[in-house]
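With one protein chain held back, the other chains of the complex are shown just where they sit.
Moving on to chain A:
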Amino acid sequence: MIRITVGDEAIEGRDGQTIAGVLIGAGRTAWRTAQTGDRGVFCGIGVCHDCLVTVNDVEGVRACQREAVDGDRVEREVRA
């Protein structure tokens, strides 16, 4: 079990899951604000950049590619 925070909420995931996997496992489908609405995973293999999040203060991390680590702080990105 690992635990990460998303905004100010703590969510749990399974060891080895990507950040996208943890978020989806916790019932979320979207976590980035785009001009036409929220986005989550689209391509799932690091090509489309829809799923970008900020992880531990580093922007532009593809949630589908990054393996989650216990204690990761994930934040929403907004691009109007």
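To be clear about the criterion, contacts are C-beta pairs under 8 Å (C-beta built on N, C-alpha and C of every residue); 3 or more make two chains touch, one makes a residue touch a chain; residues count from 1.
Definition applied: contacts and distances are computed from a predicted model.
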Identity of the absent chain, which is to be given by its UniProt protein name, from "ABC transmembrane type-1 domain-containing protein", "Probable septum site-determining protein MinC", "FAD-dependent oxidoreductase" or "Carrier domain-containing protein": "FAD-dependent oxidoreductase"
Residue of A:Val6, A:Ala20 or A:Val74 in touch with the missing chain, whole complex considered: A:Ala20
Positions on chain A where the hidden chain makes contact: 14-18, 20-21, 24-25, 29-30, 34-50, 52, 58, 60-62, 64-67
